[in-house]
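The other protein chains are all here in position, but one chain of the complex has been omitted.
Let's turn to chain A:
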(Lines give C-alpha, C1' and ligand atoms only; values in the text may rest on other atoms or scores of the structure.)
Protein backbone atom coordinates (compact mmCIF):
# COMPACT_ATOMS: atom_id res chain seq x y z
CA UNK A 1 0.00 0.00 0.00
CA UNK A 2 1.40 3.38 0.97
CA UNK A 3 5.14 3.84 1.19
CA UNK A 4 6.52 5.37 4.35
CA UNK A 5 7.99 8.59 3.00
CA UNK A 6 5.13 9.54 0.74
CA UNK A 7 2.50 10.26 3.30
CA UNK A 8 4.63 12.44 5.50
CA UNK A 9 5.15 15.17 2.96
CA UNK A 10 1.90 17.02 3.47
CA UNK A 11 2.72 17.28 7.14
CA UNK A 12 5.21 20.01 6.36
CA UNK A 13 2.31 22.27 5.54
CA UNK A 14 0.66 21.77 8.85
CA UNK A 15 2.15 24.34 11.14
CA UNK A 16 0.23 23.18 14.17
CA UNK A 17 -0.37 19.69 12.84
CA UNK A 18 -0.29 17.09 15.55
CA UNK A 19 1.75 14.09 14.66
CA UNK A 20 -0.42 11.03 14.90
CA UNK A 21 0.35 7.42 14.28
CA UNK A 22 0.90 6.47 10.63
CA UNK A 23 -0.41 9.79 9.39
CA UNK A 24 -3.91 8.50 9.70
CA UNK A 25 -6.12 11.51 10.18
CA UNK A 26 -9.35 9.59 10.31
CA UNK A 27 -10.29 6.10 11.19
CA UNK A 28 -13.82 4.79 11.29
CA UNK A 29 -14.02 1.37 12.93
CA UNK A 30 -16.74 -1.26 12.56
CA UNK A 31 -19.47 1.25 11.84
CA UNK A 32 -22.93 -0.26 11.73
CA UNK A 33 -26.04 1.78 11.09
CA UNK A 34 -29.59 0.55 10.80
CA UNK A 35 -32.71 2.34 9.66
CA UNK A 36 -36.10 0.74 10.17
CA UNK A 37 -36.03 -2.17 7.76
CA UNK A 38 -32.59 -1.38 6.24
CA UNK A 39 -29.09 -2.13 7.36
CA UNK A 40 -27.39 0.79 5.64
CA UNK A 41 -23.90 0.09 7.00
CA UNK A 42 -22.59 -3.22 8.21
CA UNK A 43 -19.27 -3.21 10.02
CA UNK A 44 -17.61 -0.66 7.79
CA UNK A 45 -13.95 0.20 8.28
CA UNK A 46 -12.60 3.32 6.66
CA UNK A 47 -9.17 4.95 7.00
CA UNK A 48 -8.02 8.26 5.56
CA UNK A 49 -4.47 9.54 5.51
CA UNK A 50 -3.53 13.10 6.22
CA UNK A 51 -3.32 15.32 3.13
CA UNK A 52 -4.76 12.89 0.63
CA UNK A 53 -7.80 12.90 -1.60
CA UNK A 54 -9.67 9.76 -0.73
CA UNK A 55 -12.66 8.77 -2.82
CA UNK A 56 -15.63 6.76 -1.72
CA UNK A 57 -17.49 4.92 -4.44
CA UNK A 58 -20.29 2.41 -4.60
CA UNK A 59 -23.69 1.74 -6.09
CA UNK A 60 -26.72 3.81 -5.23
CA UNK A 61 -27.75 2.99 -1.74
CA UNK A 62 -24.40 1.40 -0.87
CA UNK A 63 -24.20 3.67 2.17
CA UNK A 64 -21.72 6.34 1.14
CA UNK A 65 -23.76 9.34 2.20
CA UNK A 66 -24.81 7.59 5.37
CA UNK A 67 -21.19 6.93 6.35
CA UNK A 68 -20.33 10.57 5.84
CA UNK A 69 -23.41 11.73 7.72
CA UNK A 70 -22.25 9.67 10.66
CA UNK A 71 -18.80 11.18 10.47
CA UNK A 72 -20.16 14.71 10.46
CA UNK A 73 -22.66 14.22 13.26
CA UNK A 74 -25.82 14.40 11.15
CA UNK A 75 -26.63 10.96 12.52
CA UNK A 76 -25.59 11.55 16.15
CA UNK A 77 -23.52 9.31 18.40
CA UNK A 78 -25.67 6.55 19.79
CA UNK A 79 -27.71 6.05 16.63
CA UNK A 80 -24.93 3.90 15.19
CA UNK A 81 -22.43 1.38 16.49
CA UNK A 82 -18.65 1.64 16.10
CA UNK A 83 -15.91 4.19 16.75
CA UNK A 84 -14.62 7.29 15.03
CA UNK A 85 -11.02 8.34 15.59
CA UNK A 86 -10.15 11.75 14.26
CA UNK A 87 -6.57 12.94 14.75
CA UNK A 88 -6.15 10.12 17.24
CA UNK A 89 -9.08 11.28 19.32
CA UNK A 90 -12.23 9.27 19.90
CA UNK A 91 -15.14 11.35 18.67
CA UNK A 92 -18.74 11.16 19.75
CA UNK A 93 -20.44 13.89 17.77
CA UNK A 94 -23.95 14.78 18.83
CA UNK A 95 -24.45 17.38 16.15
CA UNK A 96 -22.80 19.03 13.16
CA UNK A 97 -21.39 21.94 15.16
CA UNK A 98 -19.20 19.55 17.12
CA UNK A 99 -17.64 17.98 14.07
CA UNK A 100 -17.14 21.40 12.51
CA UNK A 101 -15.36 22.56 15.64
CA UNK A 102 -12.87 19.77 14.99
CA UNK A 103 -12.41 20.86 11.39
CA UNK A 104 -14.62 18.30 9.64
CA UNK A 105 -16.86 20.00 7.12
CA UNK A 106 -19.33 18.25 4.85
CA UNK A 107 -20.88 19.53 1.64
CA UNK A 108 -24.03 17.53 1.17
CA UNK A 109 -25.30 15.82 -1.94
CA UNK A 110 -28.08 18.40 -2.06
CA UNK A 111 -26.77 21.92 -1.75
CA UNK A 112 -27.74 23.69 1.45
CA UNK A 113 -27.66 27.31 0.37
CA UNK A 114 -30.36 29.90 0.88
CA UNK A 115 -31.33 31.20 -2.55
CA UNK A 116 -32.69 34.53 -1.32
CA UNK A 117 -29.47 35.49 0.49
CA UNK A 118 -26.30 36.90 -1.03
CA UNK A 119 -23.11 34.95 -1.57
CA UNK A 120 -21.48 36.69 1.40
CA UNK A 121 -24.42 36.05 3.67
CA UNK A 122 -24.45 32.40 2.69
CA UNK A 123 -20.71 31.94 3.19
CA UNK A 124 -20.89 33.22 6.75
CA UNK A 125 -24.31 31.85 7.62
CA UNK A 126 -24.18 30.45 11.14
CA UNK A 127 -20.63 31.70 11.44
CA UNK A 128 -21.26 35.43 11.13
CA UNK A 129 -18.44 37.96 11.48
CA UNK A 130 -19.89 39.89 14.36
CA UNK A 131 -19.06 41.82 17.47
CA UNK A 132 -21.48 41.65 20.37
CA UNK A 133 -24.07 40.19 18.09
CA UNK A 134 -23.85 42.99 15.55
CA UNK A 135 -22.71 41.88 12.13
CA UNK A 136 -19.62 43.53 10.74
CA UNK A 137 -20.54 43.77 7.08
CA UNK A 138 -17.26 45.26 6.01
CA UNK A 139 -15.30 42.36 7.40
CA UNK A 140 -17.83 39.93 5.99
CA UNK A 141 -17.45 41.37 2.51
CA UNK A 142 -13.65 41.51 2.63
CA UNK A 143 -13.37 37.95 3.92
CA UNK A 144 -15.85 36.71 1.36
CA UNK A 145 -13.96 38.38 -1.45
CA UNK A 146 -10.77 36.65 -0.29
CA UNK A 147 -12.52 33.29 -0.24
CA UNK A 148 -14.14 33.93 -3.60
CA UNK A 149 -10.72 34.55 -5.06
CA UNK A 150 -9.35 31.45 -3.48
CA UNK A 151 -11.99 29.22 -5.04
CA UNK A 152 -11.81 31.05 -8.35
CA UNK A 153 -15.34 32.37 -8.48
CA UNK A 154 -16.30 35.03 -10.94
CA UNK A 155 -19.23 36.59 -9.14
CA UNK A 156 -19.72 39.49 -6.79
CA UNK A 157 -20.10 38.73 -3.09
CA UNK A 158 -23.35 40.69 -2.97
CA UNK A 159 -24.96 38.64 -5.73
CA UNK A 160 -27.96 36.60 -4.62
CA UNK A 161 -27.31 32.88 -4.72
CA UNK A 162 -30.46 32.24 -6.75
CA UNK A 163 -29.00 34.29 -9.58
CA UNK A 164 -25.79 32.32 -10.01
CA UNK A 165 -25.37 28.98 -11.76
CA UNK A 166 -25.09 25.60 -10.08
CA UNK A 167 -21.35 25.45 -10.70
CA UNK A 168 -20.82 28.73 -8.90
CA UNK A 169 -23.16 27.63 -6.13
CA UNK A 170 -21.00 24.60 -5.56
CA UNK A 171 -18.03 26.93 -5.19
CA UNK A 172 -19.96 29.00 -2.64
CA UNK A 173 -20.34 25.82 -0.60
CA UNK A 174 -16.61 25.29 -0.77
CA UNK A 175 -15.89 28.89 0.21
CA UNK A 176 -18.23 28.37 3.13
CA UNK A 177 -16.28 25.30 4.16
CA UNK A 178 -12.98 27.13 3.90
CA UNK A 179 -14.28 29.89 6.15
CA UNK A 180 -14.53 27.32 8.91
CA UNK A 181 -10.87 26.33 9.34
CA UNK A 182 -11.46 23.03 7.65
CA UNK A 183 -9.02 20.14 8.05
CA UNK A 184 -11.10 17.42 6.47
CA UNK A 185 -13.43 18.37 3.64
CA UNK A 186 -16.15 15.94 2.61
CA UNK A 187 -17.78 16.42 -0.77
CA UNK A 188 -20.81 14.28 -1.53
CA UNK A 189 -21.19 14.13 -5.32
CA UNK A 190 -20.04 17.72 -5.89
CA UNK A 191 -19.79 17.37 -9.65
CA UNK A 192 -23.08 15.58 -10.29
CA UNK A 193 -24.80 18.76 -11.47
CA UNK A 194 -21.76 20.36 -13.10
CA UNK A 195 -20.67 20.30 -16.72
CA UNK A 196 -17.24 19.13 -17.69
CA UNK A 197 -15.46 22.47 -17.54
CA UNK A 198 -16.93 23.24 -14.14
CA UNK A 199 -16.08 19.79 -12.81
CA UNK A 200 -12.54 20.17 -14.06
CA UNK A 201 -12.26 23.49 -12.31
CA UNK A 202 -13.53 22.09 -9.04
CA UNK A 203 -11.23 19.11 -9.09
CA UNK A 204 -8.23 21.30 -9.77
CA UNK A 205 -9.19 23.34 -6.77
CA UNK A 206 -9.21 20.23 -4.63
CA UNK A 207 -5.77 19.31 -5.84
CA UNK A 208 -4.50 22.77 -4.99
CA UNK A 209 -5.92 22.54 -1.51
CA UNK A 210 -4.26 19.21 -1.17
CA UNK A 211 -0.90 20.85 -1.76
CA UNK A 212 -1.67 23.02 1.23
CA UNK A 213 -2.30 19.97 3.36
CA UNK A 214 -6.08 19.75 3.25
CA UNK A 215 -7.52 16.26 3.40
CA UNK A 216 -10.60 15.59 1.28
CA UNK A 217 -13.09 12.78 0.97
CA UNK A 218 -14.82 12.72 -2.40
CA UNK A 219 -17.96 10.79 -3.23
CA UNK A 220 -18.66 10.50 -6.92
CA UNK A 221 -20.17 8.27 -9.56
CA UNK A 222 -17.94 9.72 -12.25
CA UNK A 223 -15.19 7.15 -12.12
CA UNK A 224 -12.90 8.92 -14.58
CA UNK A 225 -12.56 11.92 -12.32
CA UNK A 226 -12.23 9.71 -9.27
CA UNK A 227 -9.27 7.96 -10.82
CA UNK A 228 -7.72 11.21 -11.90
CA UNK A 229 -7.61 12.92 -8.52
CA UNK A 230 -7.64 10.24 -5.84
CA UNK A 231 -4.76 8.82 -3.86
CA UNK A 232 -6.97 6.07 -2.52
CA UNK A 233 -10.39 4.79 -3.43
CA UNK A 234 -12.56 2.83 -1.04
CA UNK A 235 -15.39 0.77 -2.51
CA UNK A 236 -18.60 0.14 -0.59
CA UNK A 237 -21.15 -2.44 -1.58
CA UNK A 238 -24.40 -3.18 0.24
CA UNK A 239 -23.16 -1.36 3.32
CA UNK A 240 -19.85 -3.21 3.50
CA UNK A 241 -16.29 -2.18 2.68
CA UNK A 242 -15.11 -4.24 -0.26
CA UNK A 243 -11.59 -2.91 -0.70
CA UNK A 244 -9.36 0.13 -0.77
CA UNK A 245 -7.40 0.74 -3.96
CA UNK A 246 -4.19 2.75 -4.20
CA UNK A 247 -3.08 5.08 -6.93
CA UNK A 248 -0.26 3.68 -9.00
CA UNK A 249 -0.93 0.16 -7.79
CA UNK A 250 -4.36 -1.24 -8.36
CA UNK A 251 -6.47 1.82 -9.10
CA UNK A 252 -8.20 1.15 -12.41
CA UNK A 253 -11.68 1.71 -13.71
CA UNK A 254 -12.43 -1.92 -14.44
CA UNK A 255 -11.29 -2.94 -11.03
CA UNK A 256 -13.51 -0.33 -9.36
CA UNK A 257 -16.52 -1.35 -11.38
CA UNK A 258 -15.93 -4.99 -10.65
CA UNK A 259 -15.83 -4.50 -6.93
CA UNK A 260 -18.73 -2.02 -7.02
CA UNK A 261 -21.20 -4.19 -8.85
CA UNK A 262 -19.67 -7.58 -8.19
CA UNK A 263 -19.18 -8.36 -11.87
CA UNK A 264 -17.43 -6.67 -14.72
CA UNK A 265 -19.28 -4.45 -17.09
CA UNK A 266 -18.06 -4.99 -20.62
CA UNK A 267 -19.87 -2.15 -22.32
CA UNK A 268 -21.26 0.85 -20.51
CA UNK A 269 -23.21 1.93 -23.56
CA UNK A 270 -25.10 -1.13 -24.78
CA UNK A 271 -25.41 -1.37 -28.53
CA UNK A 272 -28.68 -1.13 -30.41
CA UNK A 273 -29.76 -1.68 -33.98
CA UNK A 274 -31.56 1.58 -34.75
CA UNK A 275 -34.92 0.97 -36.39
CA UNK A 276 -35.90 4.50 -37.25
CA UNK A 277 -39.31 5.24 -38.67
CA UNK A 278 -41.25 8.35 -39.68
CA UNK A 279 -41.15 11.69 -37.97
CA UNK A 280 -43.22 11.42 -34.80
CA UNK A 281 -42.89 14.77 -33.12
CA UNK A 282 -42.10 18.01 -34.81
CA UNK A 283 -41.71 21.40 -33.19
CA UNK A 284 -42.05 24.43 -35.45
CA UNK A 285 -40.93 28.02 -34.91
CA UNK A 286 -41.13 27.60 -31.19
CA UNK A 287 -40.60 30.93 -29.46
CA UNK A 288 -40.83 31.46 -25.72
CA UNK A 289 -40.04 34.51 -23.57
CA UNK A 290 -38.33 34.53 -20.23
CA UNK A 291 -40.94 34.34 -17.43
CA UNK A 292 -39.82 37.56 -15.77
CA UNK A 293 -37.97 39.54 -18.39
CA UNK A 294 -40.33 40.34 -21.26
CA UNK A 295 -38.69 40.33 -24.67
CA UNK A 296 -35.83 38.11 -23.56
CA UNK A 297 -36.10 34.98 -25.66
CA UNK A 298 -35.26 31.66 -24.05
CA UNK A 299 -36.29 29.82 -27.20
CA UNK A 300 -36.00 31.66 -30.47
CA UNK A 301 -37.79 30.19 -33.49
CA UNK A 302 -36.70 26.69 -32.71
CA UNK A 303 -37.38 23.94 -35.21
CA UNK A 304 -36.63 20.33 -34.54
CA UNK A 305 -38.08 16.89 -34.97
CA UNK A 306 -37.68 13.39 -33.63
CA UNK A 307 -38.51 10.19 -35.43
CA UNK A 308 -40.09 6.98 -34.22
CA UNK A 309 -37.53 4.69 -32.66
CA UNK A 310 -34.96 7.44 -32.55
CA UNK A 311 -32.88 8.57 -29.60
CA UNK A 312 -32.26 12.27 -29.95
CA UNK A 313 -29.67 14.18 -27.94
CA UNK A 314 -29.68 17.83 -26.92
CA UNK A 315 -26.24 19.20 -26.15
CA UNK A 316 -25.57 22.61 -24.72
CA UNK A 317 -23.82 24.42 -21.94
CA UNK A 318 -25.44 25.23 -18.65
CA UNK A 319 -27.85 28.06 -19.42
CA UNK A 320 -28.18 27.25 -23.11
CA UNK A 321 -31.89 26.75 -22.58
CA UNK A 322 -32.24 23.00 -23.05
CA UNK A 323 -34.31 22.38 -19.93
CA UNK A 324 -36.32 25.53 -20.51
CA UNK A 325 -37.09 24.55 -24.08
CA UNK A 326 -38.31 21.12 -23.09
CA UNK A 327 -40.32 22.36 -20.14
CA UNK A 328 -41.97 24.99 -22.33
CA UNK A 329 -43.04 22.25 -24.71
CA UNK A 330 -44.22 20.03 -21.88
CA UNK A 331 -47.41 21.85 -20.91
CA UNK A 332 -45.88 25.30 -21.13
CA UNK A 333 -44.37 24.75 -17.71
CA UNK A 334 -41.72 27.38 -18.21
CA UNK A 335 -41.64 30.88 -19.62
CA UNK A 336 -44.23 32.81 -21.62
CA UNK A 337 -45.35 31.11 -24.80
CA UNK A 338 -45.11 33.39 -27.84
CA UNK A 339 -45.57 31.36 -30.99
CA UNK A 340 -44.96 28.03 -32.63
CA UNK A 341 -46.65 24.69 -32.86
CA UNK A 342 -46.09 21.08 -31.97
CA UNK A 343 -47.06 18.38 -34.45
CA UNK A 344 -47.37 14.71 -33.75
CA UNK A 345 -47.85 12.26 -36.60
CA UNK A 346 -48.33 15.27 -38.84
CA UNK A 347 -51.21 16.70 -36.82
CA UNK A 348 -50.97 19.68 -34.53
CA UNK A 349 -51.41 18.74 -30.88
CA UNK A 350 -52.36 20.78 -27.85
CA UNK A 351 -49.62 20.93 -25.21
CA UNK A 352 -50.83 24.00 -23.38
CA UNK A 353 -51.20 22.22 -20.04
CA UNK A 354 -49.26 19.38 -18.50
CA UNK A 355 -52.15 16.96 -18.50
CA UNK A 356 -52.85 17.65 -22.17
CA UNK A 357 -49.18 17.04 -22.93
CA UNK A 358 -49.32 13.78 -21.00
CA UNK A 359 -52.52 12.83 -22.78
CA UNK A 360 -50.80 13.44 -26.10
CA UNK A 361 -48.09 11.02 -25.16
CA UNK A 362 -45.35 13.28 -23.85
CA UNK A 363 -43.41 12.67 -20.65
CA UNK A 364 -40.72 14.82 -19.09
CA UNK A 365 -38.30 13.51 -16.48
CA UNK A 366 -36.96 16.57 -14.69
CA UNK A 367 -33.29 17.12 -13.95
CA UNK A 368 -34.24 18.42 -10.52
CA UNK A 369 -35.88 15.44 -8.92
CA UNK A 370 -36.35 16.93 -5.45
CA UNK A 371 -38.02 20.08 -6.61
CA UNK A 372 -39.91 18.95 -9.69
CA UNK A 373 -39.94 15.20 -9.66
CA UNK A 374 -40.92 13.76 -6.31
CA UNK A 375 -43.32 14.20 -3.45
CA UNK A 376 -40.72 13.41 -0.83
CA UNK A 377 -43.06 12.62 2.04
CA UNK A 378 -44.99 10.12 -0.03
CA UNK A 379 -44.10 6.49 -0.60
CA UNK A 380 -42.49 4.92 -3.64
CA UNK A 381 -45.90 3.53 -4.53
CA UNK A 382 -47.64 6.89 -4.41
CA UNK A 383 -44.91 8.57 -6.44
CA UNK A 384 -44.74 6.03 -9.21
CA UNK A 385 -48.46 6.11 -9.92
CA UNK A 386 -49.01 9.84 -9.44
CA UNK A 387 -48.86 10.82 -13.10
CA UNK A 388 -51.12 8.00 -14.26
CA UNK A 389 -53.52 7.15 -11.45
CA UNK A 390 -56.27 6.52 -13.98
CA UNK A 391 -54.48 3.38 -15.03
CA UNK A 392 -54.73 1.80 -11.57
CA UNK A 393 -58.20 3.04 -10.72
CA UNK A 394 -61.71 1.79 -11.30
CA UNK A 395 -63.44 5.05 -12.01
CA UNK A 396 -62.30 7.42 -9.32
CA UNK A 397 -61.42 4.75 -6.80
CA UNK A 398 -57.85 3.53 -6.68
CA UNK A 399 -57.52 -0.22 -6.95
CA UNK A 400 -54.86 -1.13 -4.45
CA UNK A 401 -54.19 -4.52 -5.92
CA UNK A 402 -53.45 -3.12 -9.35
CA UNK A 403 -51.41 -0.29 -7.91
CA UNK A 404 -49.20 -2.55 -5.81
CA UNK A 405 -48.53 -4.97 -8.62
CA UNK A 406 -47.64 -2.20 -11.06
CA UNK A 407 -45.24 -0.57 -8.63
CA UNK A 408 -43.66 -3.87 -7.61
CA UNK A 409 -43.07 -4.48 -11.27
CA UNK A 410 -41.20 -1.19 -11.72
CA UNK A 411 -39.24 -1.74 -8.54
CA UNK A 412 -37.90 -4.94 -10.02
CA UNK A 413 -37.35 -3.60 -13.52
CA UNK A 414 -35.46 -0.58 -12.30
CA UNK A 415 -33.83 -2.35 -9.35
CA UNK A 416 -34.93 0.27 -6.89
CA UNK A 417 -33.23 -0.54 -3.63
CA UNK A 418 -35.68 -0.20 -0.75
CA UNK A 419 -37.15 -2.47 1.91
CA UNK A 420 -40.59 -2.11 0.37
CA UNK A 421 -42.61 0.08 -1.96
CA UNK A 422 -44.15 1.61 1.16
CA UNK A 423 -40.84 3.35 1.93
CA UNK A 424 -41.02 7.14 1.80
CA UNK A 425 -38.85 8.40 -1.03
CA UNK A 426 -37.19 10.93 1.26
CA UNK A 427 -35.44 7.94 2.87
CA UNK A 428 -34.04 6.58 -0.39
CA UNK A 429 -30.52 7.21 -1.60
CA UNK A 430 -30.16 9.85 -4.31
CA UNK A 431 -29.79 7.41 -7.16
CA UNK A 432 -32.77 5.36 -6.13
CA UNK A 433 -34.88 8.48 -6.00
CA UNK A 434 -33.90 9.10 -9.61
CA UNK A 435 -35.09 5.63 -10.51
CA UNK A 436 -38.45 6.30 -8.87
CA UNK A 437 -38.95 9.39 -11.06
CA UNK A 438 -38.01 7.39 -14.10
CA UNK A 439 -40.48 4.69 -13.12
CA UNK A 440 -43.21 7.26 -12.73
CA UNK A 441 -42.81 8.44 -16.31
CA UNK A 442 -42.33 5.03 -17.83
CA UNK A 443 -45.65 4.13 -16.27
CA UNK A 444 -47.41 6.85 -18.27
CA UNK A 445 -46.34 4.82 -21.30
CA UNK A 446 -45.40 7.87 -23.35
CA UNK A 447 -44.67 8.01 -27.09
CA UNK A 448 -42.08 10.71 -26.56
CA UNK A 449 -39.98 10.44 -23.43
CA UNK A 450 -37.92 13.51 -22.60
CA UNK A 451 -35.09 12.68 -20.20
CA UNK A 452 -33.36 15.66 -18.63
CA UNK A 453 -30.01 14.55 -17.19
CA UNK A 454 -31.36 11.05 -16.60
CA UNK A 455 -28.21 9.61 -15.05
CA UNK A 456 -27.27 12.42 -12.74
CA UNK A 457 -26.05 10.89 -9.50
CA UNK A 458 -26.54 7.35 -10.74
CA UNK A 459 -23.99 4.59 -10.35
CA UNK A 460 -22.38 2.86 -13.33
CA UNK A 461 -24.39 -0.30 -12.99
CA UNK A 462 -27.65 1.59 -12.87
CA UNK A 463 -26.53 3.88 -15.69
CA UNK A 464 -26.04 0.84 -17.82
CA UNK A 465 -29.54 -0.32 -16.82
CA UNK A 466 -31.00 3.02 -17.80
CA UNK A 467 -29.25 2.98 -21.18
CA UNK A 468 -30.67 -0.48 -21.73
CA UNK A 469 -34.12 0.80 -20.87
CA UNK A 470 -33.67 3.68 -23.31
CA UNK A 471 -32.69 1.19 -25.99
CA UNK A 472 -35.63 -1.05 -25.25
CA UNK A 473 -38.05 1.86 -25.46
CA UNK A 474 -36.51 3.03 -28.71
CA UNK A 475 -36.68 -0.44 -30.18
CA UNK A 476 -40.36 -0.59 -29.36
CA UNK A 477 -40.83 2.47 -31.57
CA UNK A 478 -40.86 5.25 -29.01
CA UNK A 479 -38.99 8.50 -29.43
CA UNK A 480 -36.54 9.47 -26.74
CA UNK A 481 -35.04 12.92 -26.22
CA UNK A 482 -32.02 13.00 -23.94
CA UNK A 483 -30.61 16.18 -22.45
CA UNK A 484 -27.19 15.64 -20.96
CA UNK A 485 -24.14 17.60 -19.93
CA UNK A 486 -21.98 14.54 -20.36
CA UNK A 487 -21.03 14.45 -24.01
CA UNK A 488 -19.81 10.84 -23.94
CA UNK A 489 -23.26 9.86 -22.74
CA UNK A 490 -24.90 11.61 -25.69
CA UNK A 491 -22.40 10.15 -28.12
CA UNK A 492 -22.88 6.71 -26.61
CA UNK A 493 -26.67 6.58 -26.62
CA UNK A 494 -28.08 8.88 -29.31
CA UNK A 495 -28.73 8.53 -33.03
CA UNK A 496 -28.75 12.23 -33.67
CA UNK A 497 -27.64 15.26 -31.66
CA UNK A 498 -28.70 18.91 -31.76
CA UNK A 499 -26.50 21.55 -30.21
CA UNK A 500 -28.17 24.45 -28.53
CA UNK A 501 -26.85 27.83 -27.55
CA UNK A 502 -28.61 30.93 -26.33
CA UNK A 503 -32.05 29.61 -27.09
CA UNK A 504 -31.13 28.66 -30.65
CA UNK A 505 -30.32 25.40 -32.34
CA UNK A 506 -26.82 25.74 -33.76
CA UNK A 507 -26.26 22.37 -35.40
CA UNK A 508 -27.78 18.98 -36.15
CA UNK A 509 -25.38 16.01 -36.21
CA UNK A 510 -25.88 12.41 -37.07
CA UNK A 511 -24.04 10.66 -34.28
CA UNK A 512 -21.48 9.17 -36.64
CA UNK A 513 -20.41 12.65 -37.74
CA UNK A 514 -20.11 13.99 -34.22
CA UNK A 515 -17.36 14.02 -31.66
CA UNK A 516 -16.78 15.96 -28.48
CA UNK A 517 -14.77 18.73 -30.12
CA UNK A 518 -17.30 19.37 -32.87
CA UNK A 519 -20.18 19.44 -30.42
CA UNK A 520 -18.24 21.78 -28.15
CA UNK A 521 -17.62 24.19 -31.00
CA UNK A 522 -21.30 24.51 -31.81
CA UNK A 523 -22.32 24.58 -28.16
CA UNK A 524 -20.27 27.72 -27.67
CA UNK A 525 -20.88 29.27 -31.07
CA UNK A 526 -23.29 32.17 -31.04
CA UNK A 527 -23.45 33.20 -34.66
CA UNK A 528 -23.78 30.05 -36.66
CA UNK A 529 -27.23 29.16 -37.90
CA UNK A 530 -28.44 25.63 -38.12
CA UNK A 531 -26.42 23.90 -40.74
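Brief remarks on what is shown
As a working rule, a contact is a pair of C-beta atoms (placed from the backbone, for glycine too) under 8 Å apart; a residue touches a chain by one contact, two chains touch by 3 or more; residues count from 1.
Keep this in mind: contacts and distances are computed from a predicted model.
In the listed set "ABC transporter ATP-binding protein", "Fumarate reductase iron-sulfur subunit", "Alkanesulfonate monooxygenase" or "Xylose transport system permease protein XylH", the entry agreeing with the UniProt name of the missing subunit chain is "Xylose transport system permease protein XylH".
Across A:138, A:355 or A:512, the residue that sits in touch with the chain not pictured is A:355.
For the options A:181, A:420, A:476 or A:524, the residue in contact with the chain missing from this view is A:420. Only one residue in the set A:279, A:318, A:343 or A:376 touches the chain that does not appear here, and it is A:376. Residues of chain A that touch the chain left out of the display are 36, 330-331, 333, 353-355, 357-358, 364, 366, 371-378, 382, 386-387, 389-390, 393, 396-398, 400-401, 404-405, 420, 422, 440.
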